[in-house]
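Partial view: only certain chains, each at its native spot in the assembly.
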Amino acid sequence: MLNGERKIERPLRWGMVGGGRTGNVGYKHRLGALRDNTAFQLLAGAFDIDPARGKDFGINLGVDPSRCYPDYKTMFQEEAKRKDGVEVVSIATPNATHYEICKAALNAGLHVICEKPLFFEVGQGEEIKALAEEKGKIVGVTYGFSGSQVLLQMRSMVKNGDLGQIHMIELQYTHGFGCDFKADQTNEGQKWRVNPKISGPSFVLGDLSTHTYYMSQLICPDMKIKQVLCDRQSFVKSRKPLEDNAYCLMRYENGAVGRMWASAVNAGCMNGHRIRIVGSKASIEFSDNQPNELLYEVQGKPIQKLIRAMPYLYDECNADERLGALHAEGLPESWANIYLKFAIAIDAKNRGDKETLKNLVYPDINAGIEGIRWVQNCVKSANAGGIWVDFK
Amino acid sequence: MLNGERKIERPLRWGMVGGGRTGNVGYKHRLGALRDNTAFQLLAGAFDIDPARGKDFGINLGVDPSRCYPDYKTMFQEEAKRKDGVEVVSIATPNATHYEICKAALNAGLHVICEKPLFFEVGQGEEIKALAEEKGKIVGVTYGFSGSQVLLQMRSMVKNGDLGQIHMIELQYTHGFGCDFKADQTNEGQKWRVNPKISGPSFVLGDLSTHTYYMSQLICPDMKIKQVLCDRQSFVKSRKPLEDNAYCLMRYENGAVGRMWASAVNAGCMNGHRIRIVGSKASIEFSDNQPNELLYEVQGKPIQKLIRAMPYLYDECNADERLGALHAEGLPESWANIYLKFAIAIDAKNRGDKETLKNLVYPDINAGIEGIRWVQNCVKSANAGGIWVDFK
């Protein structure tokens, strides 16, 4: 159980690119990173494309005014000159900028934590991976929902055979906020997501389904996709070629099958991020808006609901517990769990502790690359008319 | 609101083929047909492939011993000789026998109510339809879940534009009882369903998804499938070529899309028969294990749960209400609603009342044919490797 006591020798000196006042995502990073002040300290930032607004914002967060920078290049340059300069940076900017900022950060000698989807092409991912290895740095990817310890319970249940052989992986990340097509023009967060120049080759596949795909891989690490088929639509026509709805079918190498539904036009849906793993004996089902429980359905037995923090859960799950039973955790705890693991990974990397790195389960550069691969293959299938493509 | 008062001049003289003691389905027919004794009276039956057992069973239901027949041929023959012979017969036998019994019944001058899937080939359906027209008889199909008045509420909501334009149709009928592969050898009901000679070209597509497909057509009568893609699996290998799991994708003529999941190996699932209709403004979702409520999600508004029998529902829904608010209805009421409409249709047909027939919404021969078409197209797609096929 976690209680805020330090897991690494000292907090890491941390900076942010993006994540400013006009969006929602930066606060999630800070809630995660600064949870206990024993993993990260926020010391610098280029928070906003508008330098003045960004500086004002940083000051309001308690960052030293002299370390609130107008842009990431200046920040990397200036911080590198300081003895107490930041050693890790989080990138919370629109998709199209990830690659160049990531590269610059690594070249500036920084560890990197980056938003998803990491980049647009697997090749970019491989390049950055090689660069990070060369520089001896960590690249983490903020699949922010994936830190829920209930997912680790699911992983342990799959691993221990509680479900029997896995037959199906049902994935869904849908909401209905994209029904408001006027927001394509007015809402800052929605505007760039439907612009292929910034968002990349996909809208909901990249924005939503990369989360869920990673979570499925976290739960079932041995399941590899053999073929995928994707049919995508732009119900709001002006979004073409970007999809606001996508249906995918998966065939796994071991004979299992799966489905993914990603959508921004599932009207009215408030509970649309769900994972169901079906085995030969039992199924488990998780919804991230009920992150304190897990449905466990054994064929022929009463339906079970497992409750977060209870002693009957696997140790791997309860290791990340903070509040104890009866007390609801939410998305910030998920982010905190991921950021704590980023800190542990960075600390281990700094110390050359390969054993820790080997055993640590967190969304690393490979997870980022797999997310790119997922989107690329889906887009390829969809663009070919919704046909089966080999997953590669 | 229904209260058992007669809707037709006198109850119809009714017989059954199949539906005996060894299965579950016959009782559902009787619960539906005999709900109020004002629509049907059970007067004869060839209830069982074992004549003695069938006779004993019929007597125990109160049928005159002399009208408990060893087989359907004898029954049709003998009843035809009586002045008070049955005028309508229900067929609740395994799939492979439907066609011949149906044909024989029509030729014997009987109205027919038949289990789903009606037959194996669309051509058979067309032939029987022509025969029924020639004979001036009704053929009804017992999509037994489709009688819930909540589905009529959904139909009215779609018709009245409460959802905006329909974008997606999400269909699922899954359970996990097929996980028990030993039951393929021992359970009477399961045994024939996995035998292609009796079950036909499919297992779960025919057994499960025909229900759900019909319900979707009931709700959205104007939505026509343009193309379908089906990927099917036999997780229990001995079931090949019959599938115990099937994933389907649909493309509708108006640009909408949809999915169907049919499965007998969704381990532990007790709530797996669900329909969600997604529109441009709102979605509705129904699960047949909660037949007394309807989820209504308008984008940007609080989630609404509509409750059966409440005055705010459409008249088309409350017309089939029996119990009033607070009082749970279940599957028998669904069957009763269907059977009552069969009775009304038969009565209207007998009287030549075309107006009534035109306006009556119930699963008729066309609904049966569409179910066959659905299965045929899915099987065709699946057998071709899970490709898109034109729906015809």
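List of remarks:
By written order: A and B. Residues from 1 in each chain.
Note that a contact is a pair of C-beta atoms (placed from the backbone, for glycine too) under 8 Å apart; a residue touches a chain by one contact, two chains touch by 3 or more.
Note that this is a predicted model, so its numbers are computed, not measured.
The total count of identical chains across the complete complex in this file is 4, with 2 shown in place.
The rule is short, and it goes like this: only the chains that are shown with their structure count from here on.
Between chain A and chain B the centroid-to-centroid distance comes to 44 Å (mean Cα coordinates, whole Å).
Those residues of chain B that touch chain A in the complex are listed here as 163-164, 167-168, 176-177, 179-180, 229, 231, 233, 235, 245, 247, 249, 251, 255, 257, 259, 261, 263, 265-270, 278-283, 296-301, 303, 385-388.
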